[in-house]
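The complex appears here without one of its protein chains, the remainder shown in place.
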Amino acid sequence: MSSNTVSDLTQALRRIGGTVTGGVERLGYMARFLGAILWQTPMALRRLHLTVREIYFSGVLSLVIILMSGLFVGMVLALQGYEVLRRYGAQEQLGLVVALSLVRELAPVIGGLLFASRAGSAITAEIGLMKATEQLSAMEMMAVDPIARVIAPRFWAGIISMPLLVALFSALGIFGGYLIGVRMIGIDAGAFWGQMQAGVKFWPDITNGIIKSIVFGAAVSLIAVLEGYDAKPTAEGVSSATTRTVVISSLAILALDFVLTAFMFRGVGL
Amino acid sequence: MPVAATADKHATLSPTRRLDPAAAAIELNDVWFAYDRRQVLRGITMTVPRGKIVAIMGGSGCGKTTILRLIGGQLKPKKGKVLVGGQSVPDLEPDALYALRRKFGMLFQFGALFTDMTVFENIAFPMREHTDLPESMIRDLVLMKLDAVGLRGAAQLMPAELSGGMGRRVALARAIALDPMLVMYDEPFAGLDPISLAVVGQLIRRLNDALGITSIVVTHDVYESLKIVDYLYFVSDGRIVASGTPDEVRASSDPFVRQFVDGQPDGPVRFHYPAPPYHKALLADVQ
Partner (left out) sequence: MNRAAIDLWVGVFVAIGLGAILFLALKVGNLLTLDQAPSYHVEANFDNIGGLKLRSPVKAAGVVVGRVESIKLDPKTYAAVVTMRIDRDYSFSKDTIASINTSGLLGEVYIGLDAGGDTAMLKDGDHIAKTQSAVVIEKLISQFLFDKAAQGGAGK
């Protein structure tokens, strides 16, 4: 082999190694950052109005997109589900199918992805801009820890908002399924709700949906505040941090979803 | 003159007075600092006496802001001592550092006002964070500070609604909110119109004297600085290349000082960025 290919190979290997060590370093940094946030939480809780304000910006302002998406997803589920169930003469189960799909998977995952793109990116952009305009530095110089005052409230607001938004997504989705299934297609309302109630169990289905939404909320919030805090204080820095938040949050949600689903629904039959 | 009228007393200045290191409030001793691999400061030694205004001047990116961050404890020097009131800043515990920072005020470049709060809330911020004063008292104090900078009527505006000069003044009011012992100004004159320039400059001087504080002004605005400061340091390539009182600087024959003060395009700071010889570059593709 010529010396050129050898050096190319070693360089490629070095780059792969660098990416892996960089990724592990980042995870460690994320863990330390989370530790710092949790450490500062009591101080942030003393200023409850800060967290309430952030719940408004993350949660309330995401309501429109969550409600609309939930409704549409539920309606589509009903349409598609009906087509498939009809082949086996099991249309009566439509309510159950819609409810289970939403509560177990679609609401936490799609709700999480929407939250990441709407609220997560907004949080990253806001914190990044505060960094770029030296507001975080100013706070530090005034002996106020920006983690307590800026980061922690946004983190906890995300964790509180997510389960609420996901529950609303499920509820609206089931309503959408009802609209299509019962009102439009003509399935018996009693069968729709009855099969649903018989088949959807509070534990594990609904509680696991709630657990998933809390875990996703924590992941998205942590990634969003971290990327904002770490953003380069330039226009490109902030914009690339915002993009990274959405991409990494989405991947994290899907990966965590797989892990959680594998744990929760092992060996649970219908 | 309205600015003078807001001050409680008029300080007497003697620009030719030697600055006594023994009375220094801030002292940097052979400080070295580097960002990653870029060496920014190479052995800076300077003193800022109590109650005086000192300007740090130099071209862009020469390390002026870094000096402020070292004094404020946001950065730690690789070598050398940074002393504030006798305390070594890099060696302070986090609690002691925060206690020290409460005695500082800082005016950031372009203001760094908190964009989600009103002008009033921006100035009340340090008071609410660090004191237990009742809201009525805070309200009075905020209005006093705003009055000192002439913006009492703008208390309910949002930072986005302020002009550059107004925003800078509000940031100044916030910097002196807790009556600090040291105020640091990072490019306070950047991007201001001539009227605002004069106003900010006069405010820096009058407030320094009226409140008995020490001020460090980092800037490259020569004209305004010479009008208001007590002493100047010129930084170039990480080193202090010249220093003196405004009169000494005006009369200086040091080539760097002259190029800076007179605004000459070429001198010790070269006009041309280092490049290979011109004719060679033009003829490069002709064999």
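The first chain written gets the first letter, and so on, giving A and B; residue counts start at 1 in each chain.
Here is the rule we go by: contacts are C-beta pairs under 8 Å (C-beta built on N, C-alpha and C of every residue); 3 or more make two chains touch, one makes a residue touch a chain.
No experiment lies behind these values; they were computed from the predicted model shown.
Note on the chain not shown: across the whole complex it touches A. Remark: the omitted chain is touched by one listed residue; of A:Ala99, A:Ala119 or A:Val215 this is A:Ala99. Of A:Ala44, A:Ala167 or A:Val182, it is A:Ala167 that touches the chain left out of the display. Residue-level contact of subunit A with the missing chain is found at 49, 52-53, 55-56, 59-60, 63, 88, 90, 99, 103, 160-161, 163-165, 167-168, 170-171, 174, 193, 196-198, 200-202, 205-206, 209-210, 269-270.
By definition in this document, only the chains that are shown with their structure count from here on.
Centre-to-centre separation between subunit A and subunit B, using Cα means, comes to 44 Å.
Remark: subunit B residues 72, 74, 98-99, 101-102, 104, 106, 108-110, 112-115, 125-126, 129-130 touch subunit A in the complex. Interface of subunit A with subunit B (complex): residues 130, 133-135, 137-138, 140-144.
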